[in-house]
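Here the structure comes first, spelled out in structure tokens, and everything after it is commentary.
Only one protein chain is missing from this complex, and each of the others stays in its spot.
Just so it is clear, A and B label the chains in written order, and each chain counts residues from 1 on its own.
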Amino acid sequence: MANVAISPENGVLLAFRRDLRLAVRSKGEVIQAMVFFVMVVSLFPLAVGAESALLKRIAPGVMWVAALLSVLLTLPRIFANDYADGTLEQLAISPYPMAVIVAGKMLAHWFTTGLPLAIVAPVLGLQFGLGAHELGVIVLSLMLGTPVLSMIGAVGAALTLGVRGGSILTALLVLPLYIPVLIFGAGAAEASMAGIDYTANLSLLGAGLLLGALASPLAVAAAVKIALD
Amino acid sequence: MSIFKYASPSTFYPLAGKMAPWFAVIAAILGAAGLYLGLFRAPVDFQQGEVYRIIFIHVPTAWMAMLIYVIMAVYGVMALTFNTRLSSMMIEALAPTGVMFTVLALWTGALWGRPTWGTYWAWDARMTSTLILLFLYIGYMALVNAMDDKKRADKAGALLVIVGSANVPIIYFSVKWWNTLHQGYSVAASGSSMDASMRMPMLLMTFACWAYAIAIALWRVRAIILEREKEAAWVANLHGSASLKTSGVRA
Partner (left out) sequence: MNWSEFFSMGERAFYVWGSFGAFGLAIIVEILLLRMRLKKVTEKVKI
């Protein structure tokens, strides 16, 4: 530890590795989020009927809403434990800037939620009768969109640290901000199914990802500092 | 430093009390003029008939809903950069009025949509964006109310409205995108070639709502200041000077 240079990249890596190690150690949580995603998606055919044309039409929207809810449920994982046991305060006085640390934590969160969801999505797509091309677009849109969900969600998770009614409150704060990601994400697959150009949707998700990567560490760091004050 | 003089709750409290009645009077005059022109003088719309008169409150309330959130975000920036408590109190004072205007915009939009589009709710881009704006307001109020520590609530609320307002243009763009993709309704709420006799009441009502919002926010911030500072010495002095004055009159 002592001979590691204090650079932003090392800070990101440090926080990333630490959170990833914690997540892997309690692998239940990662798997639970995936199972939740699968279960929510599987509820829809039971609710609206197994008519294949209808299922195919709603598949992108259903998968995106389910992904959004899965990410939402895992948000407390980013900060809650570290806040409760005082680790977050230790991190705040570490030589690394808070923005760098939270960047690593957000990356670790995406690795343990968004990425697994994107990986299981094709299997679910088959249940809904989607073709290979549409499945590819859904996976791509989830890959580009779920990191943004982790970033926006981290702001909400940090703002509500230690506040009563935390998780439902986080949902209230975060869900309206998720709407653009939902629109462009689900829109990409819908466009590809309708035979319209879907690259614009993916480009917009990519732009959102870049914008989020620039702005979210600062916003999340500010939110964490407010919570620690 | 002259601006910062009024950034302290104790100096702003009497100033707000002096300004609020003026804005209330302006709101009443403009509102009365706007309602008179809108209901009695503006001609009947040849396409929509009398029902178009709803825009005289729908459009101003929709604008105010948007504007108040932006102003809250400006106060949010001030609260976090200058660390002024009063800015956070202003955000808190504006939020309920913002909610009121947002709900009114949705309500009047629905009542206008039914006879015009044949449905109360049409998922058109403006109405959907306004609904999301309502969610943003509710999120702010829920966050601030959930926190017992006022100092933290002030800062967290300020940060949330900044993040929210940064997202507002993206939300508007995405909803518009979604709306065109799904070929939904896209009826403009106000024709671009609007007659002056129709535009005038709308502007009057807008400025009336604006003055009303300022008056209400000033009064509400007075209530918030007193609620928070009831232990402070200057509040006790306020009491002392007031009783001194009355006793002086009596003597």
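Everything that follows uses one rule, which is that contacts are C-beta pairs under 8 Å (C-beta built on N, C-alpha and C of every residue); 3 or more make two chains touch, one makes a residue touch a chain.
Predicted model only: the values in this text are computed from it and were never measured.
A.B. asks: By the document's own contact criterion, which visible chains does the hidden chain reach in the full complex?
C.D. replies: Across the whole assembly, the hidden chain touches B.
A.B. asks: Determine which one of B:Ala7, B:Leu111 or B:Ala146 touches the chain that has been left out.
C.D. replies: Within the whole complex, the residue contacting the unshown chain is B:Leu111.
A.B. asks: For the full complex, which residue in B:Thr61, B:Thr84, B:Ser165 or B:Asn179 touches the chain that was left out?
C.D. replies: Counting the whole complex, the residue in contact with the absent chain is B:Thr61.
A.B. asks: Go through subunit B and note every residue touching the omitted chain.
C.D. replies: Touching the missing chain: residues 35, 39-40, 44, 49-51, 53-54, 57-58, 61, 96-97, 100, 103-104, 107-108, 111-112, 114-115, 212, 216, 219-220, 222-223, 226-227, 230, 235-236, 238-239, 242.
To be clear about the criterion, only the chains that are shown with their structure count from here on.
A.B. asks: So how far apart, in whole Å, are subunit A and subunit B when each is placed at the average of its C-alpha atoms?
C.D. replies: Once rounded, the distance between the two centres reads 33 Å.
A.B. asks: For subunit A, which residues are in contact with subunit B within the complex?
C.D. replies: Interface residues on subunit A, with respect to subunit B: 155, 159-160, 163-165, 169, 172-173, 175-177, 179-180, 183-184, 187, 190-191, 196, 204, 208, 215, 219, 222-223, 226-227, 229.
A.B. asks: Report the residues of subunit B in contact with subunit A in the complex, numbered from low to high.
C.D. replies: Residue positions touching the partner: 80, 132, 135-136, 138-139, 142-143, 146-147, 151-152, 155-156, 159-160, 162-164, 166-167, 170-171, 173-175, 177-178, 181.
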